[in-house]
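Below you will find the structure I want to go over with you.
Note that one protein chain of the assembly has been removed; the remaining protein chains are unaltered in position.
Labels for the chains are A and B, by order of writing; each one numbers its residues from 1.
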Amino acid sequence: MILRLVARRPVLLVVGLLIGLALPWFVYPPIAMDIATWALLAVAVDLLLGYTGLLSFGHAAFWGSAAYATGLLGVHTGVPFPLAVLGGAVFAAALAVPIGYLSVKRTGIYFAMVTLAFAQMVYFVANQWRSVTEGENGLQGIPRPLFGADLSEPFHFYYAGLPIVLFGLFCAWRVVRSPFGRVLVAIRDNPARARALGYPVDRYKLVVFMISAALAGLAGGLSAVSHGSASLQGVHWTTSGQAVMMVVLGGIGTLWGGVLGAGLVVQLEDYLSTAQFNGPGIVTGSVFVLVVLLFRKGLWGTVAGWRRGRVE
Amino acid sequence: MTNFLQQCFNGLVSGSFYGLLALGLAVIFGMLGVVNFAHGAFYMLGAFGAYVLLTEAGINFWLALVLVPVALALLGTLVERFGVRWLTGLDPLYNFLLTFGITLVLQDLVKREYGVASQPYPRPDALKGTVDLGLFEYPTYQVFAFAVSVGLCLAVWLLLTRTRIGLIVRAATERPELTGALGVDVRRWVTPVFAFGVALAGLAGVLAAPMRAVNPLMGADMVIAVFAVVVIGGLGSIFGSVLAGYAVGLLQALGQLYVPELAQILTFVLMAVVLLWRPSGLFGREEARA
Partner (left out) sequence: MRKTAVLVAGALLLSGCVGGPPKAGGKVSGDKIVLGVLNDQSGIYADLSGKNSVEAVRMAVEDFKAKYGAKAVTRNIEVVTADHQNKSDVAGSKAQELYDRNGADVILDVPQSASALAVAKVAKDKKKLYFNITAATTELTGKQCNRYTFHYAYDTYMLANGTGTAVTRQGAKNWYVVYPDYAFGQDMQKSFTTAVEKAGGKVGVKDPTPFPNDNFSTFLLKAQNMDPRPDVLGTMQAGGDLVNLVKQYNEFGLRDKGIKLSVGLMFLTDIHSLGPDAFAGTTFTDAWYWNFDARNREFADRFLKRTDTRPTFAHAANYSAALQYLEAAQRAGTDASDDVVKTLEGHSFEDVFARGGKVRAEDHRVIHDAYLAEVKPKSAVTEAWDYERILRTIPAAEAFRPVNESGCTFS
């Protein structure tokens, strides 16, 4: 019966929303917020990977630098936190212009390497540029003002932050469903053909790269406000790797799979941190390898495929 | 002037490691179309292999220089047979992801066994002290590492240009579709070439053990730098990749000397310039695989 329900999109949407709303009752609220922000990052990465065929291994640059931008805005201007987060997203989109301009010159595997290298450069700059980023000490004490509301409890903050995540997810969904999104898929499937049809392929790629970076920035900024700090960890390549992992676990090109992947990875990481298990990478890495080898459609893709099989 | 030359040589020593790693990466990429994320992890395993042989079995550096690459070639064979091959014909991104996962596992396995602190590895006695290079004195070991790297790169060059295997590999690298169409059985060479590339990374690791910190994280940052190197050189060109390795080593050394604050990002700036000017790398051809 549940499967039939899933078949109906609006119902799916409602269930998803309800789970989102109920999350902090079941999960420790700061972790719930982490799941939500990472979910948005994963969706941003999937927008590129699943719908344009570009694997970005450098989204840490956008997540992390938006965290700094949001933090600086919050600390120095004291604007309501959603504005600061939006500022972070704008910054990430701006940073995506030069990085994207250079990166979309290469496709496939090169794109992954180039984005990874540029993100590493952003990391080095953040580490050295202490007067702005506070270096390894991290930018601390990022406030979360919202017209006088008391959001110091993570439980309350979750509900203040959730709309931002939902807004980001909605944007991603709109992009995928728009004519623009269909051109992206056409580019993914056959770039030469898309070019022949007169689409400026590189410009399309650059625009979607910027949108993806902005969404990653939205997530990174919100995460910085949620944790009250922005640190080098955010711009480190492991952050990019984690986001990619979420997408692959959830299912490439499914958009919502990334949300599922984020939930799993964040929970797993949380579990491993108190499980007294030496070497969390052994677990996460093995799961990842297995998924790549055996379940390339990811969780969402596998279930969806299974369901489709049943319906037919 | 002498000082400058000394610093240049010093950059070439750094470049020796980039060159060796880029060589392995390029050979694998050429044959399989796979970018091996785990290349840094194999480099790390090479250094740990030397360490384990020495402490567990008393096997010295010279033997390790032979045994460790062999062991890594075996490991490479396993990875190819049970992992990489599984994904043949799919988007090469899947293999990139696979090797990324393998990196996480290898890194943490070594961490679990040996901890994160660096392990001691002595220089071999014959290579202690310094050697007079005419213009200046230089640590013998570093000269040795440079010589081995250059020697290997030359040997591989001969292998590629003077033998049938080399011909096939080069053809597969540069014109993959055409090679297959001409009836050359490329598949037979896939496993050996992958194993060979991994062995090269392992050898670089053994070479690094006496002069660098041997710890589980030593490969992680290395592999990102090598990615930048091969983008600069053009991954489709084996020689370009190796040359870019030495060039990046040189650039970093001179950068540290003259603009220490910017030294770290110079490689990436160079990469950006190359992407603007010649998107397929200094020596690369137009992309064969879009």
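We take it that contacts are C-beta pairs under 8 Å (C-beta built on N, C-alpha and C of every residue); 3 or more make two chains touch, one makes a residue touch a chain.
Predicted model only: the values in this text are computed from it and were never measured.
Asks: Can you list the shown chains that the omitted chain is in contact with?
Replies: Spelled out, the missing chain touches these shown chains: A, B.
Asks: Looking at A:Gly138, A:Pro191 or A:Gly285, which makes contact with the chain not pictured?
Replies: A:Gly138
Asks: Just the residue numbers, please: which parts of subunit A touch the chain that's not shown?
Replies: 1, 4-5, 8, 11, 14-15, 18, 21-22, 24-25, 28-31, 34, 124, 127-128, 130, 134-138, 140-141, 152-156, 223, 227-229, 231-234, 269-270, 272-274, 276, 278-280
Asks: Kindly note down the residues of subunit B that lie in touch with the hidden chain.
Replies: That gives, for subunit B, the contact residues 3, 6-7, 10, 13-14, 108, 111, 115-120, 122-123, 129-130, 139, 141-142, 208, 210-213, 215, 217-218, 221-222, 252-253, 256-257, 260-261, 263-264.
Please note the rule applied: only the chains that are shown with their structure count from here on.
Asks: Please compute the C-alpha centroid of subunit A, do the same for subunit B, then give the distance between them in whole Å.
Replies: Roughly 32 Å, centre to centre.
Asks: Using the touch rule from the top, collect the residues of subunit B that touch subunit A in their complex.
Replies: Touching subunit A: residues 33, 35, 83, 86-87, 90-94, 96-98, 100-105, 107-109, 111-112, 224, 227-228, 230-231, 235, 261, 264-265, 268-269, 271-272, 275-276, 279-280, 287, 289-290 of subunit B.
Asks: Please output the residues of subunit A touching subunit B within their complex, sorted ascending.
Replies: Its residues touching subunit B are 49, 53, 55, 102-103, 105-110, 112-114, 116-118, 120-121, 124-125, 128, 191-192, 237, 241, 244, 248, 278-282, 284-286, 288-289, 292-293, 296.
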